[in-house]
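One protein chain is absent from this view; the other protein chains keep their places.
Then we have chain A:
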Amino acid sequence: MNNKNKQIADEMNEIELIIGKILRIGVIISATIMIIGLLLFLVTGNSGYDQNYIPNNFKVIFKGIVQLKPYAIMMLGIFCLILTPVLRVVVSIYSFYKEKDKLYVYITSIVLIILIFSLFI
């Protein structure tokens, strides 16, 4: 029994490390996109849009990314950053599942559902 517990603990440690790495990659990706956008903005001195216009829907943003518009790339970076805490919740569900902690699979799933719900308000 003790051996089994130790095995689970080792496995959990490994999962925690993997989660840490996934999150780090998520943060690095969003930071990289933001840096590219910011550099492009500073070099060209132009947002790529009319003065004071902020691209704030996916259609405009994706169209702008194809055309390498600085504001579109910066907004994509910001959106990726907003998604990193959501990613944290998703991987936590997996972690609790691996730990065979049903109660917390449910609790964390409720949090994820609330977050998805907030996207559509």
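We adopt the following convention: a contact is a pair of C-beta atoms (placed from the backbone, for glycine too) under 8 Å apart; a residue touches a chain by one contact, two chains touch by 3 or more; residues count from 1.
We adopt the following convention: contacts and distances are computed from a predicted model.
Visitor: Can you match the unshown chain of the complex to its UniProt protein name from these: "Probable membrane transporter protein", "PH adaptation potassium efflux system transmembrane protein", "4Fe-4S ferredoxin-type domain-containing protein" or "Vitamin K epoxide reductase domain-containing protein"?
Guide: So, among "Probable membrane transporter protein", "PH adaptation potassium efflux system transmembrane protein", "4Fe-4S ferredoxin-type domain-containing protein" or "Vitamin K epoxide reductase domain-containing protein", the name matching the hidden chain's UniProt entry is "Probable membrane transporter protein".
Visitor: If you put the missing chain back, which residues of chain A would it touch?
Guide: Spelled out for chain A, the touching residues are 16-17, 19-20, 23-24, 26-27, 31, 34-35, 37-38, 41-42, 45, 47, 54, 56-57, 70-71, 74-75, 77-79, 81-86, 88-89, 92, 95, 101, 103-104, 107-108, 110-111, 114-115, 117-119, 121.
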